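Some notes on the structure that comes next.
Note that one protein chain of the assembly has been removed; the remaining protein chains are unaltered in position.
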Amino acid sequence: MKKYDVVTTISYPKKGAMGKTGNWRVFRPVVHKEKCVKCQRCWIYCPEGTIIQNKDGTVSIDYDYCKGCGVCANVCKVKAITMEREGKEK
Amino acid sequence: MAIKDLPKTECILPGSAACPGCPATLGLRLVYKALGKNSIMIVPACCTAVIESLYPNTSFDIPTMNIAFEAAAAGASGVEAALRIQGKTDTTVVAWAGDGGTYDIGIQALSGALERQTNFIYICYNNQIYSNTGIQRSGATPKGAWTTTTVGGKNEFRKEMGEIIKAHHIPYAAQTCVSYPEDVYNKVKKAKEIKGPKYIEILAPCPPGWRFGMERTVEMGVLAVETGAWALFECENDEMRFNGKSKLILEKKIERKPIEEWIKYQGRFSHLFKPTKDTKTLKVIEEHTDQMWNRYRQCYL
Partner (left out) sequence: MNVMIDTGNYIAAKAAVMAKPDVVAAYPITPQTTLVEGIANYVASGDFKGEYICVESEHSAMSACIGASSAGVRTFTGTSSHGLLLMHEMLHWAALARLPIVMCNINRVIGPGWNIWADENDSLSQRDTGWIQFYCSSNQEIFDTILQSFKLAENKKVLLPVMISYNAFILSHTSMPAYIPSQKEIDDFLPTYDPQWKLDVTNPITFGNIIGPEHYEKVRWDMQKAQDYTKKLIPEIANEWKKKFGRHHGDLLEKYRCEDAEYILLSMGAIGAESKVSIDNLRKENIKIGLARVRTFRPFPNEDIRKLAQQAQLIVIDRNISIGSGGILFNEVTSSLYEQVDTKVTGFIAGLGGKDVNFKDIENMCKKAISGKAKNSQWYGFEEVM
């Protein structure tokens, strides 16, 4: 990445530019892999892009940045994702 | 292009300043799956300008130029001319603006850029309000909607930007919605291959702006299309073509759901239901939607 010397508002790409936005969550999505049909709907609809596509076609959540909006659970047609309260005991 | 076959590269990095459930970041992710990294984006004042996050960092892994509220399309004309003269004609120039910067303050620059055939894609992500400044009404706000400047519900119907764009006779114009990723992808991909000015408007249901649970962003878009409040179509060289459910509604192969089925889930319309049901206004909105579809049938069937 080339950095410019000019003193003006030039910003450079950074993952987590607002920090670890995972700490915004009240609810966290939990993927129940046994139910997952690997349709990738949750991955495409995630507004934050924090759904990771695993090699086997299932998905995982990047909890560092997931804001817990629940869209993934909402769009999953087989209810393989549930929203659970943060800090709740497993 | 099926969802699972869409490109994997992400141009919008996680950890941005966007609200949870934000349709703008969802829209950007979809658009960039079709555009790829060989593009430059011009963003006026709007939510996206904030979503980029704070200097010296940005959440966007794509060259982005912020510009004043009314100037997106004019800035894009300048960028495009500069790239063309440098021989970089394969780089896609995209203006990404909200409905405020498109329907209202930015309409002049947009109209000018379309008329002078700027080779770019103008994408309006429409959440039907000025959301960046805190949910004030825009020319895209539908009748009856609460906003901070139309507290009792907006009296006027929204503009039909699609019709205004059609009058510019550009090679490609389209309406789509974040809830239909393949539709967004196909339309952006098509636009990318066409030379000349292109316009794509993406309905973007906004949880804080429309007052619905942040998990229902995609649902609200689907209902907008199923009730006919929003149509999916494309216009290629003045030939109109409706898509998906909108096509079926146009051809009367299915009935559009009553508008209530969309607005009853949104807090911005709750004053039409509580303390008493405002049947008069609901009827007016329903009739207006009927009229819009009858006009579509007359003109485009």
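For clarity, chains are labelled A and B in written order, and residue numbers in each chain start from 1.
By our rule, a residue touches a chain if its C-beta (ideal position, glycine included) is under 8 Å from a C-beta of that chain, and two chains touch if they have at least 3 such contacts.
Computed from a predicted structure; not experimentally measured.
Visitor: With respect to the chain omitted from the figure, which of B:39, B:102, B:217 or B:243 is a touching residue?
Guide: Touching the chain that is not displayed is residue B:39.
Visitor: Have a look at A:13, A:29, A:49 or A:70 and name the one touching the chain we're not showing.
Guide: Residue touching the absent chain, from the options given: A:13.
Visitor: Can you list, in ascending order, the subunit B residues touching the missing chain?
Guide: For subunit B, the residues touching the absent chain are 37-40, 42, 49-50, 52-56, 58, 60-68, 70-71, 73-86, 91, 108-109, 111-112, 115-116.
Visitor: Spell out the interface residues on subunit A facing the chain that's missing from view.
Guide: For subunit A, the residues touching the absent chain are 1-2, 4-13.
Operating definition for what follows: only the chains that are shown with their structure count from here on.
Visitor: Counting in whole Å, what is the centre-to-centre distance of subunit A and subunit B, each centre being its mean C-alpha position?
Guide: Taking the mean C-alpha position of each chain, the two centres sit 23 Å apart.
Visitor: List the residues on subunit A that touch subunit B in their complex, please.
Guide: The touching residues are 9-21, 24, 38-41, 43-50, 53, 57, 62, 64-71, 73-75, 83.
Visitor: Could you pull out which subunit B residues touch subunit A in their complex?
Guide: These residues of subunit B touch subunit A: 3-4, 6, 8, 10, 12-18, 20-23, 25-26, 29-30, 52-61, 66, 181, 207, 213-219.
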